[in-house]
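Yeah, one chain of the complex is gone here, protein chain that is, but the others are all in their spots.
The first chain written gets the first letter, and so on, giving A and B; residue counts start at 1 in each chain.
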Amino acid sequence: MSPYAKYIIGKAKWYALTFFIAILLNFLLPRLMPGNPISSIVARMATGGAPSDVLKKLYTSYIQEFGLDKPLYVQFFYYIVKVLHGDLGTSFSLYPTKVNEILAGALPWTIALQVPSILVGWIVGNLLGAVAAYKKGKFDSIIFPLSLFINCIPYYCLAIILLYLLGVVLNVFPIGGGYSMGLMPSFSIAFFVDALRHYFLPFLSIVLVTIGGQAIGMREMSIYELNTDYVNYSKSLGISEGKIVRYVFKNAMLPQISGLAISLGTMVGGALITEIVFSYPGIGTWLFNAIRQQDYPLIQGGTLLIAIGVLTANFLIDIVYGIVDPRIKASQLEE
Amino acid sequence: MKKLLVVKGLKAYYQIGPEENVKAVDDVSLTLYEGEVLGIAGESGCGKSTLARSLSGLFLPPLRHISGEVLLDGVDITKIDERRLRKEVLGKKISFIPQSSMNALNPTLRIRNFVVDLMREHNPELLEEEVLRRAEERFDSLSLSKKVLDSYPFELSGGMRQRTLVAVSTLMNPDIVVADEPTSALDVTSQRQVIELLAVMIERKIMKSLIFITHELPILGQIADRIAIMYAGQIIEIGTLSQVIFASSHPYTKTLMSSMIVPEEGMRERELPSVPGSPPDLRHPPNGCRFAQRCPQATDECRANDIKLRRFQGRLVRCIHPLKVEREL
Partner (left out) sequence: MLSSRSPTEMVGFLYEAPSQRHLLGTDNFGRDVLVELIYGIRTSIFVGLVSGIIATIVGTTIGTVAGFAGKWVDGVLNSLTNLFLVIPSFVILILLAVSLRQRSLVLIAVVIAVTSWPWTARAVRAQTSSLKTREHINMARLNGKGSFEIMLTEILPYMFSYIFMVFVLQVAGGILNEAGLSMLGLGPENTISLGIMLSWALNFEAVRTGAWWAFVPPVFSIAIITFSLYLVNIGMDEIFNPRLRKQG
């Protein structure tokens, strides 16, 4: 079996385990807390003035769906079966809408926002860091502290500032939502343009902070690579600066790719909170609403979706890394 | 004999602070003749590696060329611009073999891709297939398997890596090869293979002359024609192999040799035997003879003024009280 195949299979096994643990934790953690979650929820809802037959329906449906009257491992079994069928339960706050429906509507918005913004931030950030390391001097002395500072601002903090400056003060961009009120989502150009206007500020906040973090990392890796022995050897044989620069940056990129996998979880989390700032109709905002209304099925559905999403992205990055770094195949040969 | 490389009064310092310099190469003069192997030996920190780097005219920061000339075919390569240096000198006329650290070769590049980059840098008209053909031929003739070309550096053992470095550095048949501690990190068998490889290449005239830098004197005994001993940034004795090793004139050389068992093939010293005391700080070298602090026969005259290299009994010595040799060898 080729070393690369061994590597992929090894990773797949590992991720299968983590998927399972994620589902287990998603199921278990809320239930570890003392007390019957459902009655306290129902009790709270009763003070909110919902009609009692709705409450009764909620109560019985929850008990049935999740088998709360049965032992924990049976409940878990029910849960796994449901999840594998893609059934994440029924929402409390929007009863009888299914959680899947809600999340399925929100997911495209989140992906449309996060994937491009993180990618753009990653690419631009790495470029800046590389150039700063290479050029040194004035460029570096500006970029370095600036990136360091921006890196310390959480996505959503920058989002609030941008919202205020560009949305309220300068009134260049809309201050919330995914699209203007009164417009219905459609595949028309008009809607697309309108959505883009609403998209821009959240996009910008995520991009800027990501640039900060990536620039710092890439700069450090580049400085390290620029001072290695192979650079000196190549120079001593007369290889051109341009070629050497290419060597250096390719090698400096590699840890940045694996670094992306490591920080992806935090990035996604921050990006989701950014959605809240803009009331952007993605999973973040829905999660926030669900938390506010103690809609447990929706909360759990959301966290599970996020966990699976991040783990999948991690797996994909690992696959890409295995292709790009030849040393991975070497370590497989040793085993 | 034809002079290939003439070094006159070379000074190269590392600038480590606004006013602070490490005077690693401080007034070095030597001549390299065609067809010879010149060994340069000294303890660590004496400046021999810096000298090695300076000989190719490439001064990478923080190393700076202060003064002095390096004449190659009559041209002072410390004065020509970097582009000319790259295109005409480096790799072609003078090549460099580094110590085989893990990182001497780009870890993510196959050897053959590096070779292609290297050869096409100097001969852009060559096609990739042609480059690889020549490389395979050369590797083969040096008893290096063609598989090495397809490998990544981490797939090669230490000895293989060093021999690959030797092969790659000499692909363009440079006139002069400067080898900086090429055997230091290797086991005895690999050492022997590398030295044999270098000897074969000289024999076949793949390169004309070799400068071999090391801190292990016995190695030089196997390959060198002449030896220069370096101390605290200066050459303190240059002579033939037998002169320097068996009839040393400079007190430093003498102390080194006399505390060593006569070098035989296969024997290795870990490091040059220790002489009490330590070399001067190269940031502030003392006036006068730099070895005076540790020298058993130093006089006030030694410490007063800087000492120059002088002819003495058929060799050059930087000492005003050189040790007389009873018989000429």
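One rule holds in what follows: contacts are C-beta pairs under 8 Å (C-beta built on N, C-alpha and C of every residue); 3 or more make two chains touch, one makes a residue touch a chain.
Computed from a predicted structure; not experimentally measured.
Check A:Leu94, A:Val120 or A:Ile160 against the missing chain and you find that the one touching it is A:Ile160.
The missing chain, though absent from the display, is touched by one residue of A:Leu107, A:Val120 or A:Leu148; that residue is A:Leu148. The hidden chain makes contact, of the residues A:Gly129, A:Gly270, A:Pro297 or A:Gly322, with A:Gly270. Within the entire complex, the positions of subunit A that touch the omitted partner chain are 17-18, 21-22, 25-26, 29-35, 37, 148-149, 151-154, 156-157, 160-161, 163-164, 167-169, 175, 227, 262, 264-266, 268-270, 272-273, 276-277, 287-288, 291-292, 296, 299-300, 303, 306-307, 310-311, 314.
Quick note on the criterion: only the chains that are shown with their structure count from here on.
Mean C-alpha positions place subunit A and subunit B at a centre distance of 55 Å. Residues 53, 56, 58, 60, 85-87, 89-92, 95-96, 98, 101, 103-109, 117-118, 121-122, 152, 154-155, 165, 168-169 of subunit B are the ones that touch subunit A when the two sit in their complex. Across the interface of their complex, subunit B is touched by residues 228-230, 232-240, 243, 247, 250-251, 254, 325-327, 330 of subunit A.
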